[in-house]
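The structure under discussion is supplied below as structure tokens; questions concerning it will follow.
Every protein chain of the complex appears in place save one, which is left out.
Let's look at subunit A:
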Amino acid sequence: MPDPIALDKDRLLLLKNRRLTQRLHTLFSELDGDEDLQRAFMQSPVEVLGLEVTGLRLDRSQAAAVNRFVFAALGNEEFRSWAEAYDREHGERSREEVLRDFSEALARTGDPALMRGLLTMLDSGVRLEDPLVETIIVKAESIAIGNWFIYKVSGHDDIDDLIVSPEQFQRISRQLVFRAQELSAGGEL
């Protein structure tokens, strides 16, 4: 885990962790020449990065299952809106409350793709009670969007629709939500 950093008014705001950044140098170098690792990182940066850096613990199939669920969630406007608002408005809720609210929101959508994603995730052994799952589902939207984007780019799937101009590139994560909704509407998620 990164070293804890405590600041006082005279300290510089620098988030330095030599072990992490050294790890990133190594990871990026490995990624440059390892397509399998690229694929894994596309599918699940949480898994690739997390095991050695953040302390998160998911195996590859679990991480992929969580990601798949999040992709499905991205395609569901109601659930996405709920997740965004929930994280913003209910940051202090207990784990039990989060799980209850999450389940209710999921049920309200009645989305088969979401349900399939949830079942796959549960089949993989992921427990909803795990705080990590809450973090991933509710807070790590950008990871899933990034995954989704890069999967599509690398997978040569609908590539003509996805290549974006440079000035749009940094904006892509939010905009891709709408594309995810289109795919969901077309039953492609």
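Brief remarks follow.
The criterion applied here is as follows: contacts are C-beta pairs under 8 Å (C-beta built on N, C-alpha and C of every residue); 3 or more make two chains touch, one makes a residue touch a chain; residues count from 1.
Heads up, the rule we're going with is that contacts and distances are computed from a predicted model.
As stated in its UniProt record, the chain not included in the shown complex is "Radical SAM core domain-containing protein", which appears among "Response regulatory domain-containing protein", "Radical SAM core domain-containing protein", "Monovalent cation/H+ antiporter subunit D" or "ABC transporter permease".
Mapped onto subunit A, contacts with the missing chain fall at residues 1-2, 5-7, 9, 12-18, 20-22, 24-32, 34, 37-38, 41, 45-46, 48-50, 53-54, 56, 87-88, 91, 135, 139-140, 142-143, 146-147, 149-150, 153-154, 159, 163, 165-167, 169-171, 173-175.
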